[in-house]
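Report on the following structure.
Chains shown are a subset, placed as in the full complex.
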Amino acid sequence: MIATSMGKRLRMRRVLPQGKALVLPLDHPIYFGPQPGTEDPAQVVRLARLHGATAVLLTAGALRSAVDEVGDLGIILRIDATLSHRGGPDTVMHLLHNAEEAAALGADMVVVNCYVGMGDAAVESSLLTKLANVAAECERIGMPLCGEIIPRVPSAAMPSSEDLALAIRLGLEYGCDVVKTVYNGDPAGYAKAVAAGRLPVIMAGGPKASDELAIFHQLHEAMTHGASGAAIGRRVWGSARPAAALMAIRALVLDGATAEQAIAIYRRENV
Amino acid sequence: MIATSMGKRLRMRRVLPQGKALVLPLDHPIYFGPQPGTEDPAQVVRLARLHGATAVLLTAGALRSAVDEVGDLGIILRIDATLSHRGGPDTVMHLLHNAEEAAALGADMVVVNCYVGMGDAAVESSLLTKLANVAAECERIGMPLCGEIIPRVPSAAMPSSEDLALAIRLGLEYGCDVVKTVYNGDPAGYAKAVAAGRLPVIMAGGPKASDELAIFHQLHEAMTHGASGAAIGRRVWGSARPAAALMAIRALVLDGATAEQAIAIYRRENV
């Protein structure tokens, strides 16, 4: 059990009410512009609230336009951002806010990104420095920190379980309270990687795949091999039936459903 | 509706009294040197005040020499500047003031520039960092922020509506209260881009065109497709009849005139 200050514990309840988190992220427009389904942040937050998410992950700006729909959702504030993809992909993410500003804005948790293993020492060092600085501030003010720590591997290749173990363990060493990272399809290796982190790991989604149902199987594998939750965006608000997708994922993540049960929910619900 | 602090709301009334803004910008000499019509800032501000602008956009230095003519105009303080065009064009704009200094100087709103999509990751990152820092400070002290967020495209080409949607949405995500950007001549796409921003969008003017009347048609299209105002400088104080130009634009922007009605005003008024 990680030693956690009272402030962090009280805030973390909002995101992981029973130790599990179902996060609906909607920060994609800062990279890609408004994606179909994200035009109105308030609608996405309303979707999250009505269909079972425990938290939303978004920028302070988007939160400003969605605050009336928040209800009792946990607020994970993205406090960094890379440049728009109009300027080409980039791995250096500048800070939008510090943790103290996030606290003033009502955040229950902050998330910062950190790619590792990309083979560019200057960039990786600046990302880790950012993580260290935010972690130190979070420790001081009792703000939970979610490290989005993602191994960078040649595109289309999945990170190895050793890559994931390093990423997740860096979360521990750098003082994160939660790590958000990808699932790599190797259940046993993933379980070992999660165990070496000693902290809750949230499975990050990814782009919509050709096989719409693949996500359910992956989620079930991750949840049964150590994950404490999931953050799935594009495959919810980008789905033809967002509410059904979210309800099905909720069954998997929070209620212990099997992949088949979740798929059944998704097919049954017409919303 | 964006959640806005009381301080921001009270200041924004000065710039958008009925939710619409007609801004006369006169910050051009920091880039180009004094342009014909801008030699005396006080005269330009007087023109704005007498002929219907809701606000002026200028540097603190120019405001110092024009303060006696301000009246009840809203003050949008430019708090960044690029280098003089004697040194060649540049896209990095350094800060002249922070938001707190702007508040001390009597500003009702601050404006900072941010080009996006220019294909230079380091430059775009520094511009977005500037925007994030100013936005965080503005949030803290209740100062409205206008993001001048402009897609950079190969010269002479208009930005696409997707480019504009990204630019305007970045305004929302980064915590701006208003976005100032160009109109691209695609009414339906522009309307969609504006809608995804959930905040007032002010149409930026541009260099004087060969067709003096084209601006009236563009303004009418923008105003009837989501824009909440316009900031037109060169085609006002650079016009042979500045007062007539401003009165005509005012009819369009604040009073709902058609392009033809505005042109008639422009032709009728001999000032």
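We just call them A and B in the order they show up, numbering each chain from 1.
Assume contacts are C-beta pairs under 8 Å (C-beta built on N, C-alpha and C of every residue); 3 or more make two chains touch, one makes a residue touch a chain.
Bear in mind that the values here come from a model prediction, so they are computed numbers and not experimental data.
Shown chains number 2; the total number of identical copies in the complete complex of this file is 5.
Going forward, only the chains that are shown with their structure count from here on.
Matching the C-alpha atoms of chain A with those of chain B calls for a turn of 70 degrees, to the nearest 5.
Between chain A and chain B, the centres computed from C-alpha atoms are 37 Å apart.
On the chain A side of its complex with chain B, the touching residues are 27, 29-30, 32-34, 39-41, 59-65, 67-68, 81-84, 86-88, 90, 92, 94-98, 101, 104-105.
Put simply, chain B touches chain A in their complex at residues 1-4, 116-121, 124-125, 128-129, 132, 135-136, 139-140, 151, 162-163, 165-166, 169-176, 195-196, 198-199.
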